[in-house]
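With one protein chain removed, the remaining protein chains of the complex are shown where they sit.
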Amino acid sequence: MKPEHKANLMPRVATFGEAMLRLTPAGFVPLQAAQSLEVQVGGAELNTAAGLAALGTPATWISALPAGPLGERIRAAVRSVNVDDEGILIRPGRCGLYYLEPAAAPRPAAVTYDRAGSAFSLAADYDWPKLLHDAGWFHVTGITAAVAPPGVVMAALQECKSRNINISFDLNYRATLWTPERAAAVLRTMLPFVDTLICGEADAELLFGIRGTNFESVAKQLAHEFGCPHIAAVRRDAPVAWRNRYGAIGWSERTGLIETPLFDCEVVDRLGAGDAAAAGFIVGLLQNDFSRGLHLGAACGALKHTIPGDLPRSTLADAEAVLAGAGMRVRR
Amino acid sequence: MKPEHKANLMPRVATFGEAMLRLTPAGFVPLQAAQSLEVQVGGAELNTAAGLAALGTPATWISALPAGPLGERIRAAVRSVNVDDEGILIRPGRCGLYYLEPAAAPRPAAVTYDRAGSAFSLAADYDWPKLLHDAGWFHVTGITAAVAPPGVVMAALQECKSRNINISFDLNYRATLWTPERAAAVLRTMLPFVDTLICGEADAELLFGIRGTNFESVAKQLAHEFGCPHIAAVRRDAPVAWRNRYGAIGWSERTGLIETPLFDCEVVDRLGAGDAAAAGFIVGLLQNDFSRGLHLGAACGALKHTIPGDLPRSTLADAEAVLAGAGMRVRR
Amino acid sequence: MKPEHKANLMPRVATFGEAMLRLTPAGFVPLQAAQSLEVQVGGAELNTAAGLAALGTPATWISALPAGPLGERIRAAVRSVNVDDEGILIRPGRCGLYYLEPAAAPRPAAVTYDRAGSAFSLAADYDWPKLLHDAGWFHVTGITAAVAPPGVVMAALQECKSRNINISFDLNYRATLWTPERAAAVLRTMLPFVDTLICGEADAELLFGIRGTNFESVAKQLAHEFGCPHIAAVRRDAPVAWRNRYGAIGWSERTGLIETPLFDCEVVDRLGAGDAAAAGFIVGLLQNDFSRGLHLGAACGALKHTIPGDLPRSTLADAEAVLAGAGMRVRR
Amino acid sequence: MKPEHKANLMPRVATFGEAMLRLTPAGFVPLQAAQSLEVQVGGAELNTAAGLAALGTPATWISALPAGPLGERIRAAVRSVNVDDEGILIRPGRCGLYYLEPAAAPRPAAVTYDRAGSAFSLAADYDWPKLLHDAGWFHVTGITAAVAPPGVVMAALQECKSRNINISFDLNYRATLWTPERAAAVLRTMLPFVDTLICGEADAELLFGIRGTNFESVAKQLAHEFGCPHIAAVRRDAPVAWRNRYGAIGWSERTGLIETPLFDCEVVDRLGAGDAAAAGFIVGLLQNDFSRGLHLGAACGALKHTIPGDLPRSTLADAEAVLAGAGMRVRR
Amino acid sequence: MKPEHKANLMPRVATFGEAMLRLTPAGFVPLQAAQSLEVQVGGAELNTAAGLAALGTPATWISALPAGPLGERIRAAVRSVNVDDEGILIRPGRCGLYYLEPAAAPRPAAVTYDRAGSAFSLAADYDWPKLLHDAGWFHVTGITAAVAPPGVVMAALQECKSRNINISFDLNYRATLWTPERAAAVLRTMLPFVDTLICGEADAELLFGIRGTNFESVAKQLAHEFGCPHIAAVRRDAPVAWRNRYGAIGWSERTGLIETPLFDCEVVDRLGAGDAAAAGFIVGLLQNDFSRGLHLGAACGALKHTIPGDLPRSTLADAEAVLAGAGMRVRR
Partner (left out) sequence: MKPEHKANLMPRVATFGEAMLRLTPAGFVPLQAAQSLEVQVGGAELNTAAGLAALGTPATWISALPAGPLGERIRAAVRSVNVDDEGILIRPGRCGLYYLEPAAAPRPAAVTYDRAGSAFSLAADYDWPKLLHDAGWFHVTGITAAVAPPGVVMAALQECKSRNINISFDLNYRATLWTPERAAAVLRTMLPFVDTLICGEADAELLFGIRGTNFESVAKQLAHEFGCPHIAAVRRDAPVAWRNRYGAIGWSERTGLIETPLFDCEVVDRLGAGDAAAAGFIVGLLQNDFSRGLHLGAACGALKHTIPGDLPRSTLADAEAVLAGAGMRVRR
């Protein structure tokens, strides 16, 4: 529930990235036989903004959408989850789409992107000083680094630096968007701006050749190489599709290694879990409490599995109930 | 489409009233046999605010909602249609509901209200100077006069007067809320504050004993009795349920009688048509053009019949196409 | 609303016939492309029983159903519309089905029956004295005469005669069930037992060779030939599928010709309209008022067009509102 | 399948309590984002009556409903599951509602009640001699003790006593309805009338301060304190939401402790499981076989998890297949 | 119903063009608020092929689809309506989409295309001799002339000429695809190959500057200018969205002017009506009976309005019933 008088002391988080319409056949029907498609809206940084808003942290999503009903469909979703829409540019281009075929063991989920030519992939005229004028934190992912026109993300990062806005960056390497070599080259220029880097062992090795016997070892190398104080990652144990276990892990010089429990998840929709976790991380970091951030992130990521669509909706109370082990009794 | 840089010259309209969840059985199933209910959000003044936002006029809806998911459901609807939610108080009480059974001749639509004890019906602590600080117009209806605690509407009207904010008032007498005598007593105290009174011949006679041979005669008497410069009303010709004709009529000293065409409507959902019309009226009056307001109102009211739910969504372009007689060719 | 203390003075009506599951593709999809089928329950005499119950007249439906979930599905529908299920036998056989493809001009509705081998078509062991022990009226149609095993309907009629129970009989000739010659031979043995015969001019000519310049002339001949005091028929004007006009006509020696208005109907589902009309006829005849019966029948038949499924649900208040010309304003 | 000639030897069970419309968003959508709501009907004692009817035991549900379509919606559900509706009063007041958000680990189910001012909570004029004239057993719960007007439940219990009708009472303490102190004070006056008390260790301690090392110890104290011969409880093991284990336990002086297996349940809808178990308990007790009652109750409770809605539908054959370990092969 | 032994005497019709997935919000919901989208498959020449197959004329659809589930979705639709899929190339590119917002007066239907970069728009390597080896007729539209790579349509037309395959061409000018000047330039090169040109007065004037006082005058000029023996057009009277009147008109030197009745249509889905009409035209022309073609086309076009989706499904029997004025009685 949004308080009617905004606590102006709470810093506003700005996130930047693309959102797409997500089209999902109902009831596990394969796409090739679909008779209807459920419409959701998703995109990594929008998901994180929604997660922040649900946790009570004001969030603005900066992006570009096409004019017309599909762009307006996305805006309506943005607003309906209490994310600020003042940072949305209306620009020429398509509305990006992606199709999701849900999983059931032994069939994994399949995502088919149809995002080429989107308004976001073409827009380059962001007025960063204006867009970031009231931001207290900035969040972006490697997906945006791959999709936005060259230079756009760097301009944002530099503006943040000039304003002393902390930056979190979820590496989120996607092989369908760019090669590891290209990604590494671009990301190496960006990570030095970053306070909190979300990156697991596999991406660290694939992109930067960083190897270690455990997360701590990898995290120390990442922190050293890029100068990022906080390194975080999510943990998923997914032998089947409908029941996973989910948690978080992090390291900083100050705190050392922090590892959360893995929470049992019955999976309604696992997309956006990592973005929900990022929202939890940021909430903790805004309070200067990395451990709380990791735990909130783990709980929010776990809870996201129970919500249809990409957009997280869990409140602080929901997350804290998970962390407190409140259990599965019906709440009356 | 909402412009990304708001034209600050456009005055903001504030509307004040209750919204409820509307529950409608799908497919003409009678409520006594309903297996599922579609959820919509509606309320006269919220509907008008949504109509204004769709027409590109900034609108704020002032109201009170209960804490919890049902109140949040209403807030999500408010935001998703680009209405400002900063004027919503969270207060104790229920979430008002109403059930709608759609019509097919010879069975008329039936609305069953379940709104007693709602947060709106209990809330009385509106901070009007703050809520109206950036308003350029104020809109309210007789439903709110009946439902809100005594004195609440008058406080708003007085604050408007002190700020020179124009007021439109849709009489909207509802026999299930109060008697004609009680309504007349209350409304007589309010109408002297009003610039634009929306009131048809039947209500004028029932409440105020005003009779005339035609709308013009009644409007003149209303204008004289209450000092309202603009008198408007909607026209509906509804021999059956799925096809109506809809238009508007108005009178002011300055313009004399203005009557719009009646537009053929294929009825998807007729609720909120009058509220959509009010939005059109206001847009014209904000431009000091009563005739344009009546025509926009007629078009918006007609277009509302084609939109499911209570909330209008027609743009200026949509309305102007109707007024221009653009016809029913598929728009490609 | 069913009164909690039954007025024992109101006679109970027993109806006798088959009910089937009706399977309808949603949204005008042709059966050859159907992805899902809506399930309804219908059958001429059950429809009339439901219409009677909705009008407040106690009704019992006598029939035979198969054991198992399909038969129980029908029983649940029977009970849910307040029809007594004590007269249902559970007997070997299938559950009859029919498929309905709804109409849109110029494509008429199509019904595909799959009822061969049904429990009803095989059952012959009705204990009529017990089943009719508290009946004050008996209603059956020509469909049952065609479908039930030979002798079954005659046994019921004879038991009625021995108990002075009035009988209404809806001729309802169906060419897919029997030839006109066979129908005429069987029905000629039954009609002499009948008080109220529902039969239009076309069936009268096709089966009995009775012709006349108008309904009155045909009705007189039917009344004379079979000794039926009351002759009734429905009137439908159906140039297209979604808007019809519907009414009733009747003749008796005592009253002469009675003709009701034709009511405009927006057609949600026209099946069962004639059965709903029969319920109205019976309610009037139970009050010894044929004209009221015809008017109630016309209104109930018209109202049935607005209700999905075969089973009428209109109350006396609904019917009287139609007869009073209450119009299409939203009832709040 | 209901036998067509009722075995009059089987005693009729009367249950007494409120039923509400249950509104559930489809597909795990949070209530704050719901676009449609599935309509079910539920209430503890109605659920038990439905469970009894499905098991072949005649059951009457005594209650009060409002006039109008919502009350009629509940009546239709009551009748459709073969429960007798002759004990329903139509009285002024609202129709109680509750909203259910289904669970997925780690998010528990959430129930939001909206039942204040319901017809049931206001009705006090039950004609108990008439309502219980053919009852052989009476079942009620602590929910009804909390919700019905003061004195109403006691009047029923006293009438039962005067007629030697056995009483089962499911304690079912609900913290949102009353405090433990208030509940204890009221329930202490009622339990001395009770033959079979359904109460787990937690409620026994919370309300009556009764503690024990195991169920047997607690049950003996309950039996001693209130003079209830049979003490029963259900057992649920619910680490996650979609797979639980469910069983029953009981104690009486005559039988000593009886404990059933815990059955694996894949959870379609867990609401009403305890009420289904109560129906099984009663069927056994009507046959003077407490152990059979507990086993039937365990099986019916487990089976209820597989049925959407609150109303149990399992037959004796279904329950016996579970008890016999018939397994999960497709039944063809 | 497809005959099991194909009448080899019936010539096979080949059509050539793009098909797209059509996405339609259910229930008149505007696209900007859509929660789910119904999936259909449509494209002018595929629609005509489906119409032919339903009329019993073997039809092959030549096109290019992308690999993957979206292309396979289209193939499944093609096959399910009994159109031959041997002429489909699998080629790189997107799957074209279009969004449809259905109409209700005064809101016209709106189509939003998203077809840029489709496999069809890129494919140019058709093996025409092979693809047309068993064709007896070829059908294409101006949409394909606009969308396919330059030269592709001309190659097909030339191959037809070399094989003496008759060609029908539906002009179907779409302003969103090309300018009138560009269209005229391209089409002028194609029409001299054409036997049957489908073109109304408006397109004739807009593209070729041909004006006349009536259809006959325009048709004569078209026939003269391009040497097309048969000129046909459809007639639609559409004052509102849900009820139209539809028919056909044609002229040839041999037959003179032929005009069919306008048939009343209740509009379930008007898209594809012109393509269904083209199928009827072709069936008549294959029998060398232009008048029969125009009448079948009028009936098939009218019937298409009653079928959801773009693909016609009417049989010869359906069309002949319309032409015979069979009326709207339920077919049992």
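A, B, C, D and E label the chains in the order they appear, each numbered from 1.
By definition in this document, a residue touches a chain if its C-beta (ideal position, glycine included) is under 8 Å from a C-beta of that chain, and two chains touch if they have at least 3 such contacts.
Note that this is a predicted model, so its numbers are computed, not measured.
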I'd like the shown chains that the missing chain touches, ordered by label. A, C, D, E
Only one of A:Gly27, A:Pro92, A:Pro149 or A:Gly227 touches the unshown chain, namely A:Gly27
Where the complex has a chain not shown, which of E:Glu18, E:Glu45, E:Glu72 or E:Asp310 is the residue touching it? E:Glu72
Could you please point out the subunit E residues that touch the chain left off the display? 1-4, 67-68, 71-72, 75-77, 79-82, 85-86, 88-90
Touching the absent chain: which residues on subunit C qualify? 23, 26, 30-39, 68-70, 72-73, 76, 94-95, 97, 99, 101, 112, 114, 116-117
Please identify, in ascending order, the residues of subunit D that touch the omitted chain? 80, 242-243, 263-268, 299, 302-303, 305-308, 313-314, 318, 321-322, 326-332
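Keep in mind that, in the parts below, only the chains that are shown with their structure count from here on.
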In whole angstrom, what separates the CA-based centres of subunit A and subunit C? 62
Residues touching two or more other chains, restricted to subunit A: which are they? 35, 68, 72, 76, 80
Tell me, which pairs of chains are in touch? A-B, A-D, A-E, B-C, B-D, B-E, C-D, C-E
